[in-house]
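Just one protein chain is left out here, and the rest sit where they should.
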Amino acid sequence: MAESFLSIRNVKKSFGAATVVQDFNLDVGRGEFVSFLGPSGCGKTTVLRMVAGFEEPSAGRISIGGQDVTRLKPNQRNIGMVFQAYALFPNLTVAQNIAFGLRVAGVGKAETDKRVAEMLDLIKLPEYGSRYPYQLSGGQQQRVALARALAPKPKVLLLDEPLSALDAKVRVSLRDEIRAIQRNLGITTIFVTHDQEEALSISDRIVVMYNGRAEQLGTPFEIYNRPATKFVANFVGTLNVLEGTVADPAAGTVRVNDGEVVLKGKLNGARPGETLSLALRPEAISLGRQPGRDASLGGRISEVSFLGSVIRVKVGLGSNSVSLDTFNNPASPPPVVGEQAEISFSSVDVLVLHD
Amino acid sequence: MRLPLHWLGVAPFFIFALMFLILPTTYLVLGAFQNDQGGFTLDNIYALTQPSILAAYWISIRISLASALLGALAGFAIALAIVRGGLPNWVRSATMTFSGVASNFAGVPLAFAFLATLGRLGLVTVLMRALGVDIYNDLGFNILSFWGLTLTYLYFQIPLMVVIITPAIDGLKKEWSEAAATLGATNFQYWRMVAIPVLWPSFLGTVILLFANAFGAIATAYALTGSSLNIVPILLYAQIRGDVLHNPHLGYALAFGMIFVTGLANVFYIWFRTRSERWLK
Partner (left out) sequence: MKRSSVWAWVTFIVGASYFFIPLIATLEFSLRMRRGEYSFDAYRIVFGDDRFQATFSFSVIIAVFTILLGVLVVVPTAYWIRLRMPHLRPIVEFITLLPLIIPAIVIVFGYIRMYGSNSPLPFLATTWGTNALLTIGYATLALPYMYRAVDTGLRTIDVRTLTEAAQILGAGWATIITRIILPNVLIAVLSGAFLTFAIVIGEFTMASLLNRPAFGPYLQNIGANRAYEPAALAIIAFAITWGCMSVIQFLARFAPRSANRPN
């Protein structure tokens, strides 16, 4: 990682007796795109609002570009922020909204007009300058909000669930657009979301938050494939969890229902008879025996959902059940509910989750 | 036969409005432009310009405007204090309840209350005199004057403003001020560029309503001053009771003048609204 540009050090926040954020640390490099991911109430928005200056940390320090901003007011921090509900000023046109930050900074008219035109081009709404916010769709309003936040050239861009109010299609296209603009401008960005797919697809790094603390910090690849805690594993992506009982720790054998799987080197310190959770991503499981997959279990197909290019199959294994994805193949019909089936997977893909 | 049945549902309302609101008003308006023989004339309107009538209109407009503007400003300040001032919740609910009551506490009893307070024997007058200030002789105050009546009217104007403008202030989104702050705006800049322009139509609309409210009010003034204060509604009242102007058509013209003034205020408001309508949905 490059040298830290935005740094959050030992930040805590409590409201009365309730601690909302505990000992939060993060260094964001210049131009980096970092997401805060977590369920509602996990403290992610509070951290963002502390960076913006709307909340004052109970302890700790926040600095941007080497300058300590912990006690600065929001209007002195030179940050851009985009809100979930757009928050465009209804009495101003699109162009006036974008020009707002420049106007209050006393930038001259010619320069302002030029910058507004640039911004309108950037968000691909060059003809919309004279419209009022109510005449725009949600997606367009949010793009204008982005342009408004970027116009004064802030040091940091804060995005507070900017896509949550939009419908699914717009959400995906705007997500890509935000990322493209962010890369293009090289602006340091923090993005708050509760949607793991969003976070995975857009971020350089993700902070998964739970109960006011950072559970894991890593690239999307690391977060998804090597979740550090059970919470992260469950929250990010679909996860199949099989309850098993340790048979022989030394040999790495675990009993799952009637079957047995061998997990070499993954049962460090486990005792015989201990129950374990074995977690597997749907894409790590195949239907039937496949070459290279060293573990298998027998079950019965309980659900088949045809999703287009992918068929999601649910297989019951006694008291457990797993979901797995197979690609649609026009030449062969999908599995049938009630059929006997065997699933296979590689033991190296199994995540062992201790409670 | 479907269409007439459709209209049957709203017919009672329209018949009622026509017979008891629109036709009686139209009757007076037409009468204002007729002479005794029923011919068209502008004489009655012209007669309104005689000094005593003009003076009545002038003082009525001044009192209504003063009580509307002061009421609106004071009401706005109170609404702002209870919505944004960080006061405890009970202050807000108590203020809203009281405003609901006070905005409907008008007419004769209100006059009694102010006589008991600021009349020559009123509590405040007496207390001030005990403190050495005679508000009548030293300060030139008189409850039967322009300022006396304005002060009395404020008792229902301020709460009416509070009742109407509080929801509008509630409608200012928190994110607007936060967005403005992140863009570098001071609180003052936020109010000047966003909050006040957004509230302005509701504010102005309420001022117009308060103006009409005061302009047509008669009971308070009549109970307070008898007929010693020469305002338009009292003049019209006297004309209806006893044709004091000795010309029934001049009475119509007087009524027409009242509708004209309140109507003009509303036309101004509508004109303003359509100007700012561009951003109002």
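By written order: A and B. Residues from 1 in each chain.
Basically, a residue touches a chain if its C-beta (ideal position, glycine included) is under 8 Å from a C-beta of that chain, and two chains touch if they have at least 3 such contacts.
Because the structure is predicted, anything quoted here is derived from the model rather than measured.
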Chains still shown that are in contact with the chain withheld from the display: B
Residue numbers in chain B that touch the chain omitted from display: 6, 9-10, 12-13, 16-17, 20-25, 27-28, 31, 74, 77-78, 80-82, 84-87, 91, 95, 97-98, 100-102, 104-105, 107-117, 121-124, 154-155, 158-159, 209, 212-213, 215-219, 222-223, 226, 233, 236-237, 240-241, 251, 255, 258-259, 262-263, 266
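What we mean here is this: only the chains that are shown with their structure count from here on.
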Cα-centroid distance, chain A relative to chain B, in whole angstrom: 56
Touching residues (chain side chain A, partner chain B) in the complex: 52-54, 73-81, 83, 85, 87, 89-93, 100-101, 103-105, 132-134, 145, 148-149, 152, 154, 158
Parts of chain B lying in touch with chain A, wherever the complex brings them together: 173, 175-176, 178-186, 189, 193-194, 197-198, 276, 278-279, 281
